[in-house]
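This report refers to the structure that appears directly beneath it.
The complex appears here without one of its protein chains, the remainder shown in place.
Let's look at subunit A:
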Amino acid sequence: MAVKMDGDSSTTDASQLGMTGEYMASSHYVLHPQDDDGEENMNDHEDGGTKENYREQDIYLPIANVARIMKNAVPQTGKIAKDAKECVQECVSEFISFITSEASERCHQEKRKTINGEDILFAMSTLGFDMYVDPLKLYLQKFREAMKGEKGMPGVAVGESLGEDLTDDGFANPLPAGIITADGQQQNVMVYTTTAYPQIPTVQQIQFS
């Protein structure tokens, strides 16, 4: 039977990644307090209570974000124990890896190098999360439309001609540039820098599969 036991947090990767402790939940094992001190050596991990065997880096999403989503999901009067929050934090990384491996495999099978949206959706369907697929498609649509309006990226099939004003090196400071196209419609376009959307570190071409 697998057991969770008290041990040191393995955060060697924390310093490599330069992440602070608060973002790294320790791979903690919890021993229900007994007369025995933590004399028990944690070296015999043959029970599946450890994840160090198959994951080198323990990277997690910030616990505050995770906890907030949990809090909003359960009934208002409900409470969430601290160990449950930490646990879900770990489950989340597991989920992401789970989906990613599956998507990556499909990608390789089709001799492609870049994992795209379809791969992710397919992976979810395969792994028993097909109930997420439709809502996700909807979100993606909204996201694309919103980003289209902001960036007006060349190469994105917008359906209206945006004119030649927008080039790759035209991404300076954000400025509104009203353009009146040939058929008299006014298309308002924001010339956009990546820093204005800090969450996505690099601007990647949106691939329409």
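Heads up, the rule we're going with is that a residue touches a chain if its C-beta (ideal position, glycine included) is under 8 Å from a C-beta of that chain, and two chains touch if they have at least 3 such contacts; residues count from 1.
Quick note on the criterion: contacts and distances are computed from a predicted model.
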{"item": "Record-based protein name (UniProt) of the chain missing from this complex, from \"Chromatin accessibility complex protein 1\", \"Mitochondrial import inner membrane translocase subunit\", \"SKP1 component dimerisation domain-containing protein\" or \"Integrator complex subunit 11\"", "value": "\"Chromatin accessibility complex protein 1\""}
{"item": "Absent chain, residues of subunit A that touch it", "value": "1-5, 17, 23, 30-32, 34, 36, 40, 47-49, 51, 55-57, 59-62, 65-66, 68-70, 72-75, 77-81, 83-84, 87-88, 90-101, 103-104, 108, 113-117, 119-121, 124, 127-129, 132, 135-136, 139-140, 142-147, 149-150, 176, 185-188, 190, 197, 199-201, 203-207"}
